[in-house]
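One protein chain is absent from this view; the other protein chains keep their places.
Which chain is which? They are A, B, C, D, E, F, G, H, I, J, K, L and M, in the order written, and residues in each are numbered from 1.
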Amino acid sequence: MEGADLIAMVSIITAGLTIAIGSIGPALGEARAAAQALEALARQPDEANTITRTLFVSLAMIESTAIYCFVVSMILIFANPFWSPAQGVTGG
Amino acid sequence: MEGADLIAMVSIITAGLTIAIGSIGPALGEARAAAQALEALARQPDEANTITRTLFVSLAMIESTAIYCFVVSMILIFANPFWSPAQGVTGG
Amino acid sequence: MEGADLIAMVSIITAGLTIAIGSIGPALGEARAAAQALEALARQPDEANTITRTLFVSLAMIESTAIYCFVVSMILIFANPFWSPAQGVTGG
Amino acid sequence: MEGADLIAMVSIITAGLTIAIGSIGPALGEARAAAQALEALARQPDEANTITRTLFVSLAMIESTAIYCFVVSMILIFANPFWSPAQGVTGG
Amino acid sequence: MEGADLIAMVSIITAGLTIAIGSIGPALGEARAAAQALEALARQPDEANTITRTLFVSLAMIESTAIYCFVVSMILIFANPFWSPAQGVTGG
Amino acid sequence: MEGADLIAMVSIITAGLTIAIGSIGPALGEARAAAQALEALARQPDEANTITRTLFVSLAMIESTAIYCFVVSMILIFANPFWSPAQGVTGG
Amino acid sequence: MEGADLIAMVSIITAGLTIAIGSIGPALGEARAAAQALEALARQPDEANTITRTLFVSLAMIESTAIYCFVVSMILIFANPFWSPAQGVTGG
Amino acid sequence: MEGADLIAMVSIITAGLTIAIGSIGPALGEARAAAQALEALARQPDEANTITRTLFVSLAMIESTAIYCFVVSMILIFANPFWSPAQGVTGG
Amino acid sequence: MEGADLIAMVSIITAGLTIAIGSIGPALGEARAAAQALEALARQPDEANTITRTLFVSLAMIESTAIYCFVVSMILIFANPFWSPAQGVTGG
Amino acid sequence: MEGADLIAMVSIITAGLTIAIGSIGPALGEARAAAQALEALARQPDEANTITRTLFVSLAMIESTAIYCFVVSMILIFANPFWSPAQGVTGG
Amino acid sequence: MEGADLIAMVSIITAGLTIAIGSIGPALGEARAAAQALEALARQPDEANTITRTLFVSLAMIESTAIYCFVVSMILIFANPFWSPAQGVTGG
Amino acid sequence: MEGADLIAMVSIITAGLTIAIGSIGPALGEARAAAQALEALARQPDEANTITRTLFVSLAMIESTAIYCFVVSMILIFANPFWSPAQGVTGG
Amino acid sequence: MEGADLIAMVSIITAGLTIAIGSIGPALGEARAAAQALEALARQPDEANTITRTLFVSLAMIESTAIYCFVVSMILIFANPFWSPAQGVTGG
Partner (left out) sequence: MEGADLIAMVSIITAGLTIAIGSIGPALGEARAAAQALEALARQPDEANTITRTLFVSLAMIESTAIYCFVVSMILIFANPFWSPAQGVTGG
């Protein structure tokens, strides 16, 4: 049953690294957008509505790349299309 | 069935790394564009329309590179053209 | 029982690295947002409410990427879907 | 059929890494150009036309390098000229 | 008893690296937030209350990522769910 | 037929990495030139002609290094001078 | 007695690296907080009390991550829970 | 025919990496010179002639290092002096 | 006596690297704090007492992380708890 | 004929890497000097002669390090003193 | 006598790297403190005494981390506690 | 004749890398000095003589480190003291 | 005589790397201190004595870390305490 074990191991490693590496960019990016929004708020309190709306659209857009990574990570753990055949053939 | 297993493993690793690495650039890039847009909004509230429109076109353009990565990642997991022949020949 | 052992080892390493690497981005990102919020507070004490609210929404959004990592890490340690089959088949 | 399998594996890895690495530069580059355009818009709203036109030409030029990578990535997955001979000779 | 030994070794390495790597981000992040708070205090001594409160909330939020790492590290040393089965089966 | 397979693998990897690595510099470089041109446009709208002309000459010059990489990449995939002899001798 | 030796070696390496890597972040972080406090003191000598208090709370918070690392390092050297079983079983 | 194959492989890899790595410096360098020229144009439109001439001389000088790399790359693919002897001796 | 030798080697390497890596952070950190203190002294000579006192507390706090490393390094060379058993058992 | 083949391979790799790595520094360096010269031209158009002359001397000096690399690269490909003996002895 | 040789080799490598790596931080750190002191001297020549005294205390503190490394390095070369037993047992 | 071949290979690699790596520092360094000289010329055209003289002395001093590398590189290719004995003994 | 050869090789590598790595920090550090001293001289020519004296004390302190490395390097080449025993025992 070596084949299935190897696929399991590889899926575990990849799932972890994908979300780990994939969370660096969005975390820093959202922080940058948020920091600038706070700075803009302090300078133009009257534009709070426009600024907050633009910030949330941007955060959602940036978060989307983190969610791509999370989706791939979850697929690899719970819905891995390579897992059944490997297990079925060699375990059957 | 070693060949199919290896291709499965390689596809898993590549799918994960592609979206993980590929999400760093767009996340940081969108953050930069958004941050500058917020800064511009605070300076020229009257130009909110032009600024928001230019921002969204830019975000879409930057997001496109993340989507290229996501597409390649999904192809490797669910529509891998190298998977069937490897499985068919060795498993037949 | 080599297969189960290898999966255990890989899960341990991945769980640790996932949360370790995955905590760098959010920690730095939250710090950046918080620092800017403090700076904004010092400049516009009257807008403390708007600033604090925007800060907390942003912190929650950034923390979410750390939580993705923590969730994957906990799944790998306590609810690893690859652990039972590997243990059952080879230990049975 | 080892040869074809190896070529398949190598094509998968290369396709993923090519688009992953190749999307970092354009994403950051487009962000930079867009950020500066937003900054210019805030400073010279009257020149919106010239600025937007120059921005779009530049974005297209930068995007072209991402598209080179995507093209190579797609060729390696769906039109790999090394795939047929390797498969034909060893599988025939 | 090789299996249990390997799991022990891997747990030790991972526990150490997790807290070591995981303490870099929070340490730098808390420093940044604290530095900015001190700067804000020097500029707006009258807002000391709001600034200090916001700082402590932020520090707690950032510290949380360090604590995630510490928790995973302690679990791997003292409550490792992979340790008993490996030891029991091979040592029994 | 190992020799031809190895050459095929090496060509695939090199073609991908060449365009991937080779697109980072031009993408960032074109972005820098474009950003500065936009900045110059905002400062001297009257010099739009000279600025745009100098920008396009520079973009072409920078793009040329990306095209060198793309040319080498295409040569390695579709016109590889090492491919025929390796294939002919061992397959003949 | 190879198993116990390996665990000893791994514990030594991990203990050293944990405290070595784990001291970089806190050292730089405390320096940053302290530098900013000194800067604030020079600007607002009258707020020395608030500044010093906030500095010490922050230093304690940052030092805590260094202490996490030191604790794990000491546990691995003097209270390693994996050491006795490995030694007992193989040496008995 | 292993010798000739290895030389072919090494030539392919080196040709690709040479132009890939070698295009980073010139691309960034030309961008820097161009950016500064655009900035100078915006500040001193009357000196457009001197600025443009100096820019083109500099671009040519910087491009020369990219061309060195391209020349070496082409020599390795199409005029490799090590290729004939290796092929002749072992294939004769 | 291979086991004891390996433990000796590992202890030597770890002791050296621990203090080497562990001295980078504190050295840079203390320099930063000292530089800022000197800058503060030049700006507010009248506050020399408060500044110097805060500096020395900070230096002591930062030095503490270097001392953690030095302690671990000395323990590994002169009071290594893994050294006697390894030597005793295999040499006895 | 393994010896000559290895020397050929090593010469190819080294020739490529030498000019590739060696072109990064001069390209960036010449760009910096040129950028500053353009900036100086914009500030002191009357000193165009002195500035241009100093720029060209500097460019020549910087280019010299690129030429050192190109010379070594060409020597390794076309006038390699280690090539003849290796080929002569083993091929004779 | 392999054991003693290996310990000797490891001690040599570690001694060299310890002082080499360990001298980077202090050298840069002392330079920073000294640079700031010179800057302070230029701004407040009247405070030369306080500045010089604070500088020397700081330099001593920073130098201490370099000396930790030098001490460990010397111990490993001239007073290595692992050297005698290894040599005695295997050479006796 | 393996020994002489290995020495030839090692000499080739080292000669190339020495000049490649060794040209980065001087190229960037000379560029920095030249850039500053151009800037000084633009600010103090009357001091052109002193500035140019100091620049040339500095360039010569910096170039000297590139020449050290070139000398070592040439010695390794054309006057390698390890080459004759290795060739003589094994080829005689 | 393998043992003595290995120790010789290791001593050569370590001696070279120690001084090579160990010269980076001091060179950059001395440059920084010297640059700041020159800057201070330009701002306060009247304090040339104090500035020069402080500079020379600092340079000596920084140079000391380079000398530590040079000393270790020379010891490893000309007074290596591990060299005689290794040579004596195996060559005797």
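Rule of thumb we're sticking to: a residue touches a chain if its C-beta (ideal position, glycine included) is under 8 Å from a C-beta of that chain, and two chains touch if they have at least 3 such contacts.
Just so you know, these numbers come straight off a predicted model, no measurement behind them.
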State which residues belonging to subunit L touch the missing partner chain. 3, 6-7, 10-11, 13-15, 17-22, 24-26, 28-33, 35-37, 39-40, 43-44, 46-47, 50-51, 54-55, 57-58, 61-62, 64-66, 68-69, 72-73, 75-76, 80-82, 85-86, 89-90
Just checking the interface: what residues of subunit M touch the absent partner chain? 1-2, 4-5, 8-9, 11-13, 15-17, 19-21, 23-32, 34-39, 41-43, 45, 48, 52, 55-56, 59, 63, 66, 69-70, 73, 77-78, 87, 91
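In this section, only the chains that are shown with their structure count from here on.
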Fewest touch steps from subunit C to subunit I? 3
Same or different interface residues for subunit A and subunit B, judged by whether over half of the residue numbers are used by both? different
Two copies, subunit F and subunit H, superposed on Cα atoms differ by a rotation in degrees, nearest 5, of 25
When the centre of a chain is set as the mean of its C-alpha atoms, what distance in Å lies between subunit A and subunit G? 30
Roughly how far is subunit G from subunit I, centre to centre by C-alpha average, rounded to an integer in Å? 11
Touching at least two other chains at once: which residues of subunit A meet that condition? 11, 13, 15, 17, 19-21, 24-26, 28-32, 35-37, 39, 43, 55, 66, 69, 73
What topology does the chain contact graph adopt: line, ring, star, complete, or other? line
Chains that touch, pairwise: A-B, A-C, B-D, C-E, D-F, E-G, F-H, G-I, H-J, I-K, J-L, K-M
